[in-house]
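Shown next, in structure tokens, is the structure this report addresses.
Every protein chain except one is present and positioned as in the full complex.
The letters A, B and C name the chains in turn, as written, and every chain counts its residues from 1.
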Amino acid sequence: LREKAIRHRDTIMVGRTHGVHAEPMTFGLKLLVWYAELGRHEKRLAEAVENLRVGKLSGAVGTLTHLPMEVEERTLERLGLSAAPVSTQVVQRDRHAHLVTTLALIGASLEKFSTEIRNLQRTEIREVQEPFRRGQKGSSAMPHKRNPILCERVTGLARLLRAYVLPALENVALWHERDISHSSVERVIIPDAFFALDYALDKMTGVLADLVVDEERMEQNLESTGGLVYSQKILLALTQRLGSREKAYAAVQEAGRHVWEEGGHLRDWLMKDPTVTKELTREEIDGLMNPRDYLRSVEDIFRRVLGEEDSA
Amino acid sequence: LREKAIRHRDTIMVGRTHGVHAEPMTFGLKLLVWYAELGRHEKRLAEAVENLRVGKLSGAVGTLTHLPMEVEERTLERLGLSAAPVSTQVVQRDRHAHLVTTLALIGASLEKFSTEIRNLQRTEIREVQEPFRRGQKGSSAMPHKRNPILCERVTGLARLLRAYVLPALENVALWHERDISHSSVERVIIPDAFFALDYALDKMTGVLADLVVDEERMEQNLESTGGLVYSQKILLALTQRLGSREKAYAAVQEAGRHVWEEGGHLRDWLMKDPTVTKELTREEIDGLMNPRDYLRSVEDIFRRVLGEEDSA
Amino acid sequence: LREKAIRHRDTIMVGRTHGVHAEPMTFGLKLLVWYAELGRHEKRLAEAVENLRVGKLSGAVGTLTHLPMEVEERTLERLGLSAAPVSTQVVQRDRHAHLVTTLALIGASLEKFSTEIRNLQRTEIREVQEPFRRGQKGSSAMPHKRNPILCERVTGLARLLRAYVLPALENVALWHERDISHSSVERVIIPDAFFALDYALDKMTGVLADLVVDEERMEQNLESTGGLVYSQKILLALTQRLGSREKAYAAVQEAGRHVWEEGGHLRDWLMKDPTVTKELTREEIDGLMNPRDYLRSVEDIFRRVLGEEDSA
Partner (left out) sequence: LREKAIRHRDTIMVGRTHGVHAEPMTFGLKLLVWYAELGRHEKRLAEAVENLRVGKLSGAVGTLTHLPMEVEERTLERLGLSAAPVSTQVVQRDRHAHLVTTLALIGASLEKFSTEIRNLQRTEIREVQEPFRRGQKGSSAMPHKRNPILCERVTGLARLLRAYVLPALENVALWHERDISHSSVERVIIPDAFFALDYALDKMTGVLADLVVDEERMEQNLESTGGLVYSQKILLALTQRLGSREKAYAAVQEAGRHVWEEGGHLRDWLMKDPTVTKELTREEIDGLMNPRDYLRSVEDIFRRVLGEEDSA
């Protein structure tokens, strides 16, 4: 992800909110968000694993009656574990629940990545595409299809991972010094959660490694909405000239409405409005509609995430 | 939904699987799927409510010691309830859990509808649009925006409804003749689930009532993929002529690959392949690319769902 | 359960609320509550299964273009299914979610039964006991142990079943005419939910079939609290005589406090309070402390659940 983010640091595409074109951004910035998120998960996972790196040999109810503490500690040390400072018949299950919630958190991010790729692979968008081997069949009935099936699979696995959180949390409240209700649960959810996450990570790694990125299409999509994506830049400039955000907003919104409903370019509709033309020339408006302006801080953001040398 | 489904029974649009164009269908058919689903929910809800239409006056542990059974039954009858045939200190909580799972099931369908509308309102698709009042602000910063915020809100509420299922199910296993652990849960989830669902239904009803449907855009999108959506029809015809599904598949897939990668129309790419031209003429191919053919059974499907008279 | 309920219809035991002795009841009544609950589940399961007894051959997006409706219906009929009246590429997932919620509801009841048996098998209570084979080892370290491990296992399995509800509900909102995110989920949760429930039902059936019921111990426990379980009967009688529920409550609560804190019998503490002795004789009080009185309506309740002939 880091490598891909750096490679696409300046690959301009439209940023979308609510599924609707918002403002220009870069594909690398999108990947950088993911990269930073995985960094947080790496830290969370390390903490959760550290929490679980304990054992106990303290006997049937945790009193360390039949074995000296030193034997407990030295034996566990040999296994690469430390002794739980205090325990019942078992290591307390908040430690296991912490792990499972962490796996589900990672799964939720994989769901974010895979949902994003699925959305960007839509026929009408087609800015990225899951790797598709020559000769692979997308659909047995419809020979033209190329479907983001790996990302869809990962989306489903995130649902499974989420599900395992609940029984893990219910397992914490064992009765007294232990009942064994957690056991039938853990035999299923601990291996299944690891299998599901491992598989999902593996698939997502493969998808990202060979992701097809269509920069031309990104540019086309960005331009497809007749300059609407620059509406905020126009708004800010017009507000400054008019001295009224309200009036500027009304003018830009009205021009935008024309673009949505009748097509054409925002610049042209703006040029039909005297409120605008009194304040801004066609050249000034065109000057505000430059996607490169939106890259102004991208390098700094990369530096903030990756550090000085890595973001080069 | 019924009315809208009937109105758009023949409104042709592209059907999508995996977010990718598949085959022509109609918008009314999509709405009919939803309508039929709500019909199932109506039945489920009636069953769940019927399950809960009971009460009990059977005393502290359910023995009916301090009150004759007749008094229990007559009193509850006055409240429009029947007596739970047997109870503990309380009516058993499987009945309440049944209700909450049913509300969540309805919520899951509302999530399906709202997710669909959000997807169809994407800038690149724009086939439908949530009602947007003249003068309404889509975004404070970007005056051009029209966002499907009601459907996004409904999507979120479905998550909440889903969440309430878990504590409802955990409430079933009360200890002995009752403990009161269910009470703090039910005070929150029962009203909150009803509020959330009521609000979501209300918003969705409003969205559907005034949904903006852009039939022209539907047609444009359908045609935007150069005939790819007819690939199955070509495949079936070519298979019959060639006597080999495998060869036919390879030919249509290859032509489809050209369309994806280089643009142009599927018909034209097919006409460059001798395997195809030996079997099919340009006129035959064009004849297979008629979206109206996909309406063949739509009327029958409507009749199957709505009954004889209603689907007219 | 029906048979066991009938057998123990008059087996007197203490009813408990909040884990605290409340009033006398019978063990058969407890089992009858479970039996009636399973009856509701049987109905729910039948409805859920009926909901799923459909198929579809309506093509890639549900238009029934490439196949006549009659062929769809006849083919599915041969498989014991009916045709989904309308579908997309797949049968809609509310049907599957309905099934999974129903399995989880049944699991929640099994959790109730197993939790109850675990509680009644506690060393201090020991009114019932899971079957324990001669020679079976309860604990490798503590040879005296007999643990309700089957019921604990069932408790855990109910947590698993509950967990599967969430992804089943998330699977409903597939995109457009279908995405395949549900598939990786269903491959896990559908078989695993059935396996878990089948196994849990099997274990619970075995536990109930050979459940050890210690009627003597039930009687001892009932009597162990010095008549406290009759406090409501005394309260009602005293209220009638005194004409003040408040005064009666205070007197009985005070006597009860003595029993809790100092031991002895409620009757004896009541006999030390002139408010009581002015109204009730020792004989009258003793007359109110008859567990048989609490069986008054039990036969009627059985009849209400099992019908006329079956409850004999």
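Note that a contact is a pair of C-beta atoms (placed from the backbone, for glycine too) under 8 Å apart; a residue touches a chain by one contact, two chains touch by 3 or more.
Not measured: the values here are computed from a predicted model.
K.L.:
Which candidate, A:178, A:203 or A:267, sits in contact with the chain we can't see?
P.N.:
For the chain that is not drawn, the touching residue is A:178.
K.L.:
Tell me which of C:44, C:66, C:98 or C:118 is the one touching the absent chain.
P.N.:
Hidden-chain contact among the options goes to C:118.
K.L.:
Return the single residue from B:184, B:205, B:220 or B:277 that touches the missing chain.
P.N.:
Residue touching the chain left out of view: B:184.
K.L.:
If the hidden chain were put back, which of C:82, C:205 or C:224 would touch it?
P.N.:
C:224
K.L.:
Could you tell which one of A:87, A:184 or A:253 touches the chain left off the display?
P.N.:
With A:87, A:184 or A:253 as choices, the missing chain is touched by A:87.
K.L.:
By the contact criterion defined above, which parts of subunit C meet the unshown chain? Give residue numbers in ascending order.
P.N.:
16-23, 118-119, 121-125, 137-139, 141-149, 152, 166, 170, 221, 224-225, 228-229, 231-232, 235, 249, 252-253, 256, 259-260, 266
K.L.:
Against the chain that's been left off, what residues of subunit A make contact? List them.
P.N.:
Within subunit A, the residues touching the omitted chain are 15-19, 22-26, 29-30, 32-33, 36-37, 40-41, 44, 47, 51, 58-66, 68-69, 83, 85-89, 92, 94-95, 97-98, 101, 104-105, 107-109, 111-112, 115-116, 119, 155, 158, 162, 165-166, 169-170, 172-180, 232, 236, 293-298, 300-301, 304-305.
K.L.:
Would you write out the residues of subunit B that touch the absent chain, in ascending order?
P.N.:
Residues of subunit B in contact with the hidden chain: 59-60, 118, 139, 141-142, 147, 149, 152-153, 155-157, 159-160, 162-164, 166-167, 170-171, 175, 179-185, 188-189, 192, 196.
What we mean here is this: only the chains that are shown with their structure count from here on.
K.L.:
Let me have the rounded angstrom distance from the C-alpha centre of subunit A over to the C-alpha centre of subunit C, please.
P.N.:
43
K.L.:
By residue number and range, which residues of subunit B touch two or more other chains?
P.N.:
16-19, 22-23, 119, 166, 170, 232
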